[in-house]
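These notes are about the structure you will find just below.
Removed: one protein chain of the complex. Kept in place: all other protein chains.
On to subunit A.
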Amino acid sequence: MLRYLAGATAMALIMSGAAFAQDHDHDHDNVTLYRVFVGDHAEPRVTVIDLQNHDHGEEGHDHDDETWTFDTTGQVKLFGVANGAVVAAVQSDDDAVHFFKSGIELHNHGDHSDIEIADPEAIPTVLTGPRPFHLVDHGGKVVINYDKGGYAEILDGHHLSHGEVEPVKFPQSRAHHGFVAPLGSAWLSTVASDTPVEGDASVPRLGLQAFIEDGKPAGDLATCTAIHGEAFSGAYLAAGCREGVLTATAAADGVSYKMLEYPAELPTGETTGTLLGSTAIQVFLGNYGPKGLVVVDPVDAPSFRYIELPFRRVDFALDPAKPANGYVLTEDGTLHRVDLLKAEITASAKVTEAYSMDGHWNDPRPRIAMAGDNIVMTDPNAGLLRVISAETLEEQETIQVEGKPYNLAVVGGSGVVHEGEGHDHAGHSHGDPKIYTGIFEDSQIADRPLSDYAGDWQSVYPFLQDGTLDPVWDHKAAKGSKSVEEYRAEYETGYRTDVERITIEGDLITFYQNGEPIEGRYAYDGYEVLTYAAGNRGVRFIFSKTEGDEAAPQFVQFSDHGIAPAKADHYHLYWGNDRAALLEEVTNWPTYYPSTLKADDIVKEMLAH
């Protein structure tokens, strides 16, 4: 096994010892890491627990799982945002929003030092404002509505993942329990009526309207009385209303709305107020009153398919890995698997004691979230996290958590295969955030064409030599465990090359070595998976020379943060005539960025990672 230590943080090293000790055979080594953030019901506290996926039936795994604890202002509702790099803790009753770096954000561009499966970390900046409530994470933006503030705050997800909390205010005409969400080039906001209300009574909500970022209307109000519970799937946003479910989608000339009215055959007097959106097929799962679910299809008839639950719903979730499935926990303590295509319950199992839905909505009751092949459930009265197999609905393990574990969010490996395609065409797709960190299943790896690397590329080594990259070493030293000089020295070895430019067109790679072009034609020669000391992995995509100059290397091996077809935005290249020996090369990794990028852009790009 290839062990690569340089640049790994102290945390990564600890994890390699404890959590990934079984990585002796990387053919069978599906390293998977899920990190559960749990909020206590009573105490202002978030506990973070690492789950390990023991997926080869190992016996008696003892739990020396890593845990961390963070203080907050009050009770939290947790959201994994910015591709799982950050967890937001919204504290509606205490007017605060804390953010945590999940620690699994790492951008594993190559086989070198940016490996940091780090501790989760509180971001020092805390947002405060009157009753923050709904949080929307879509299109690279994180938007928090302040229900008593009359505004929302918009954060950039990418900046947030670097700990930068820089909210932009989006004003609303009246404070209300609503949400704001980006859709195409517009901002959709719920709109409240101006009817006066007594005391703490909730402000009536009229519907949804498009605005520009400063809060000026950009379209007419789409009526959706008492609008609540927004979700995205495919090209659509959907929200529940008294009349039905309102859908909105970006159109060439703004936003196109459609009200899907509740059909007559649904039980009367109920509505949809909470929706979940599938990431794989364009479909929503919503509640319909307390004892029903509806599968909502924004395009095809029937728009609603009803699933009756045997008891009232406590919580529900969709399975990103098996997109036809959802899971719902009912108050009798039974977990049900729901097939969204058949619109029926396909399996049920008792997983906890009963938790009656009588009483306040915010009484301590279990919450569920997906973690790959498992469902993680908080069990507040038992003081436990229960890890339940999604396939069998059998309990796999329990983890004790002090206090009353309540709301939760899970980040980490999930097995979602949705890379570089789908509804989010804004900017380049980073694909699955877990792949970024080098945590993925073998089944997610796919052959890649040379065209992923097509283009005109420049070495960054000259920028290291002339000092342009110095801010990058400062930045790394501030964040990491080494000094500026140590980082510079490491990258001096890493980046060193006399091939200052590479062009790739079709199967032709031209290396410009000290100004002289050397050409070769290359054919795909498979990929190799390397496992690093931290337990995460990288994939080398290898091409071998079919013809060309004698001086052109027999093999080139690309490493970037992708594991399946997607255009590279930069890469590390290894070349030589011995395929196997190249795989052992871990200190020199010449690195190339598009020739069109200026030095400043490259510095920015590096600082951003």
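As a working rule, a contact is a pair of C-beta atoms (placed from the backbone, for glycine too) under 8 Å apart; a residue touches a chain by one contact, two chains touch by 3 or more; residues count from 1.
We adopt the following convention: contacts and distances are computed from a predicted model.
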Chain left out of the displayed complex - its UniProt protein name, from "Pyruvate dehydrogenase E1 component alpha subunit", "FtsX-like permease family protein", "Tryptophan synthase beta chain" or "Zinc ABC transporter substrate-binding protein AztC": "Zinc ABC transporter substrate-binding protein AztC"
Contacting the left-out chain in the complete assembly, out of A:Thr128, A:Ser202 or A:Thr596: A:Thr596
Residue touching the undisplayed chain, where the options are A:Ala349, A:Ala382, A:Ala454 or A:Leu607: A:Ala454
Among A:Ala235, A:Leu260 or A:Val351, the residue in touch with the chain that has been omitted: A:Ala235
Contact partner of the left-out chain, one of A:Ile104, A:Ile154, A:Val191 or A:Val283: A:Val283
Contacting the left-out chain in the complete assembly, out of A:Glu505, A:Glu547, A:Glu584 or A:Asp600: A:Glu505
Selected from A:Glu66, A:Asp297 or A:Asp315 as touching the chain missing from the view: A:Asp297
Absent-chain interface as seen on subunit A, which is shown: 184, 234-235, 250-252, 278, 280-283, 295, 297, 299-300, 322-324, 340-341, 417-418, 420-423, 425-427, 449-455, 505-507, 565-567, 594, 596
